[in-house]
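Here the structure comes first, spelled out in structure tokens, and everything after it is commentary.
Left out: one protein chain. Kept in place: all the others.
For chain A:
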Amino acid sequence: MEMRKGLRRLTAVLSLITMAILMTGCSDKVIVLNPKGAIGKQQLDLMIISTALCLVVIVPVLILTFYIVWKYRHQPDRKAKYDPNWEHSTKLETIWWSIPIVIIVILAAITVKYTYLLEPSKPLEHEAKPLVIQVTSLDWKWLFQYPEQGIATVNYIQFPANVPIRFELTSDAPMNSFWIPQLGGQIYTMSGMAMKLNLIADEPGSYLGMGANFSGREFGKMQFTAEATSQEQFDAWVQGIKGSSPALTKEGYEQLAIPGVSEVESFSSIPAGLFQQIVTKYGGHNHGSGSGEGATEHHHGSDSGEADATDKAPAMDMNMDMGDGASMNHEGHMNHE
């Protein structure tokens, strides 16, 4: 009796939860499931594939659990068999060692494939030249520099949709993490190194940006808006800032770096080599892809393609097909296995 009541209660709760998930799942608020960029979309594909693969095992296990617990419960004159010494079956155990092994092998193959495909420092394949945005996490605000445009913003970025964005990221404060969920996954911002993250927005829109890694008192305020617009709107926005905003000086940066929260700000110019100086002031490790030099070169206005050369090399070694790297479909992966 006790058990039956319990089961009923549990079923009620579970169905309520499922309904809640379905209802909220439909809304736009679940932004990770509603990506607006190629990277985020592929990451969503991956989430769906891995969830489906897991459910192949999980659902039968859950059903089996309820079935066994129900069928073999102790009750007077029950019909189900009682076999107290049955403790081993090579056949059965082989089956349930192999089921998870098979699932994990499939999942592992897909994961490895996507890990190289979606490596955040890998430039996106796209006809448009990437826009560079240099990101610095400060206590407790985000500074964004546009080396090619010569402007800077705080807690707000704008960029054209359908143009790859190449984020170069560092920190002049405890480490944080730069995350625009609708465009794609996050990457840490750490002092003394320049990380890279390549994202793209497929359509114009205003996206939530988060500082995802705890970095002290006002860390919760490190949120920003990432706005994707048309190229024309973006150009107009840059011109507007150049025309009306104050310049960012060295002293201005020192002021900005003082711990505290900040409103949205914009600057019409940036001190030469500021990003590079922030990276190297801690002794400047050249992390992974050696983007330190890259940052300097951008600032001097040279072609960013050159700076990318070092990044591309490891990707080429993996024999990735760069031609359709960004648009690979699931079938492509399956064939590979």
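Definition applied: a residue touches a chain if its C-beta (ideal position, glycine included) is under 8 Å from a C-beta of that chain, and two chains touch if they have at least 3 such contacts; residues count from 1.
Here is the rule we go by: contacts and distances are computed from a predicted model.
**Q** Since a chain is absent, check the UniProt entry for it and pick the matching name: "ABC transporter binding protein", "Lipoprotein", "Tetratricopeptide repeat protein" or "Cbb3-type cytochrome c oxidase subunit I".
**A** Choosing among "ABC transporter binding protein", "Lipoprotein", "Tetratricopeptide repeat protein" or "Cbb3-type cytochrome c oxidase subunit I", the correct UniProt name is "Cbb3-type cytochrome c oxidase subunit I".
**Q** Which candidate, A:C54, A:A128, A:A236 or A:A272, sits in contact with the chain we can't see?
**A** A:C54
**Q** Would you indicate which residue among A:A152, A:I187, A:I241 or A:L274 is in contact with the undisplayed chain?
**A** The one listed residue touching the chain not shown is A:I187.
**Q** Please pick, from A:L46, A:I133 or A:V238, the residue that touches the omitted chain in the full complex.
**A** A:L46
**Q** Kindly note down the residues of chain A that lie in touch with the hidden chain.
**A** 2-3, 6, 9-10, 13-14, 17, 20-21, 24-25, 27, 29-33, 40, 42-44, 46-47, 50-51, 54-55, 57-58, 61-62, 64-65, 68-69, 72-74, 80-89, 92-93, 96-97, 99-101, 104, 107-108, 110-112, 114-121, 174-175, 177, 179, 181, 184-188, 190-192, 195-196, 208, 210-220, 282-283, 285, 287-288, 314, 318
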